[in-house]
Each structure stands twice: as C-alpha cells, then as structure tokens.
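One protein chain omitted, others in place.
The block that comes next holds subunit A.
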C-alpha cells in the first residue's frame, strides 16, 4: 500500500520541480509506473480477506478493484488533459496536475481506509479538488452553478453520516472495518434507529447518485473539463457504492424493511434517466444521464444484500468506470474540434474520422452491455439477483436494458452515421495520443473478460 501511496505523494514535488518541457511527459511516465505497481494488489493470498494491512490502511477484494481503477485512471486523465491545457501558463498547468494528483491521494486513502472516520474524511476531502477543477477550468458560465450543486448536494447528504458514525463509535467503541464485520448484531429496535439507518445510507445514495437526488450529476459532469468528467464518472460515483457496500454489513436487519423506497427509486431511476437520455441534445449530458442509469442498477444490486447482487454491483462499477470515462474522452475529442457539445452539430463523423468511429462503436457496445464484456456480467448478475428477490423487478430492469440499448445506439448513429454536416469538413485529424487514450481504456475491459474473478469481490 505504501509502495503506491509514497510515489503518488512524491509526484507533487516532481510536478513542481520538473522543467516545463518535461512536465507532461514526466507526469505521465511516473503515473503509469504507479499504475503498474498498483496491479500487484490484484493477487489475494490472505485467507482472512484483508491484505497489505497496516494500522490505518489495508486492501481487500472489495477495495482492490476500485484502487487499481483509480491508479489506472491518473495517467489517462493526464493524457486527456494535455491538449486543452497546452495554452495555459506553466504554473497553472502544474496546479491542474497537482489537483489531479491530490485527488488521487485522497481516493487511495479513502478506498484503503480501515477506519470509517478516515473513510469519511477522505470522502469529503475528494470534494475540494473536484470543486476547484470544475469551477476554475470548466468552459461555460454554468460551471459555477454546477460546482455549487455538486458541493452542497454531497455535503448535505454526508453530514448526517458524520453524526451516525459518531453515534456508532459511542455505542460500539470501534469503527474499524476489520472489527465491525465481527460485531454481534446491533440493537436497532427504536424509531431513532431508523433515522440512524437513513443517516448512514443517505450520503452514499446521494453520491451514487440515487434517482431522486441525482440533479448534481448532469450539471457537474457536463461543466467539468475532461479530467474532471473522467474522475467523476469513473471513480467518485463508485465511492458512494463502495461506502454503501461497507456499511450495509452492520445495518442489518433494518435494511430489509427500510430499503424498499430506495430500491424502487433506483429501479425507476434506471427507466426514467434512460428515457431522458433519448431526448438529450448535449452529448456530455447524455453520457452523464447514462451514468445515473447504470448507477441505479448498482444501487439496487447493493440494497438487496445478496452475494450475486454485491458481486454484480462491483463488476458493473469497474466496467462502467472504464466505459463512461472512455465515452467522455470521445465526447471531448468532438468538443476540442468543434467547441460545442451539441450532438446535431457533429454528425456523420465516420466519414471524417473513421478510426475514431471504431472507438465510438466499441464503447457504445460496451455501454449497452454487450457480451462478453464485464459490463454484461455485472448487469446480468444484478438483474438475476433482483429477479430472485422479486419477480416483478424484471419489468423495470428489462425496460431499462431496452432503453439503454436504444439511447446508446441513438448516440452512436447521431454522431457517427448519417450525412456529414457541411461545416464539419475542416477539422483536424485524430492524434496518436487520443488513440492511445482509447486503447488504455479498452485494454483492461478486454482483459477482464478472461478473469472476472479479479473484480468480483469477496461475496462469491
């Protein structure tokens, strides 16, 4: 664990002391090295479940896939930001990369935390670099509104969690994940316990986001620059899922009655946000709403507390992280050329940029959960376990799958196929950097087809 944490912290002085010609190259090279070191976490030799244990941070099969995803994403974010940051003064470029690295440090500490208060502090700490990235480097005036929505929705959801954790510490004496899983069941019979349960869950449900509290997500994703969108879609949403999976272990048996409204909101959200995707004019907004849709499935999978539900949720989180981040990178290639996110302006791109069309095709297919990609495995496990929980959920999940397929195809056909708009012809060709970015997104996804046990957590 420290093997990855110390180099990441040391990246900060590296960025500030590198000469300006080598800034992006050294940032990229060192973050790739860190990402490759982080792959060593993927072997789980310990029978107890927890590996790389020290007093404060440890990894287990639940947090390891998310940690590796976080470390993998940093070089991808640096690669994606290189173009639009090129015109800024050198110190602002350094600040931008430092914000990305500090986000990385907080995320590693959050996913590796063994103590719930440390997880909470890191959960909140990730908000600040993300807020600065969105409000300072976003491209439209709406970015201020987006930053406010993002910050206050997440804060308002997570302050009850602080109170709930302190109450838990008072009553049980320890908040370490290693020991809470071994507690005797908590005595949760009063009315106040229901509020305590809601306090524990609300922060993560807002972060995931759940359908009723999802308003911050389209704003934040659309207004953020590309690295902000990538880290938001790929990792920050998964913080909510990870927190829910950790804390739901001690919330039994209240969860069986109290989770119904949230399961229903999550499933109805899959259908509703999928339908909204079909009406979107803004490309990034479409991808953001598709994130809400997939995360609704994840939330429902976690709330029913079955082994397949947890496994499916974790696999879908990892696969969706890679797919969504790649789709935002593709939308960014459009944006860098036309400086507009309107889908109607950039149609028929297959004629103009045919190699990029291949990437669009592959990631559209990943988004609609094509077999044998892990997206399908995650979705299928969640849908099956939901069906086992109650046969009627199939109405919502089946409709959700249909709608996901239709908006993914709508996105692909509008941007790639059809007549090319005549003003489009004067755009620059695809850079090798962009092809490399897409390859690095697709490679883990393809490799995970062959060994999904790496990302399916401790439930199976």
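Of note:
We take it that a contact is a pair of C-beta atoms (placed from the backbone, for glycine too) under 8 Å apart; a residue touches a chain by one contact, two chains touch by 3 or more; residues count from 1.
Everything below uses one rule, namely that contacts and distances are computed from a predicted model.
Only one chain is not pictured, and the protein name UniProt records for it, out of "Glutamyl-tRNA(Gln) amidotransferase subunit A, mitochondrial", "Interferon alpha-2-like", "NSE3 protein" or "NADH dehydrogenase [ubiquinone] 1 beta subcomplex subunit 4", is "NADH dehydrogenase [ubiquinone] 1 beta subcomplex subunit 4".
The missing chain, though absent from the display, is touched by one residue of A:13, A:372, A:398 or A:423; that residue is A:423. Touch with the chain that is not drawn comes from one residue among A:98, A:338, A:406 or A:420, which is A:338.
Summary of contacts with the chain left out: across A:50, A:389 or A:458, the touching residue is A:389.
For subunit A, the residues touching the chain absent from view are 260-261, 263-265, 267-268, 272, 281-282, 285, 306-308, 338-340, 342, 344-345, 384-385, 388-393, 396, 422-424, 426, 460.
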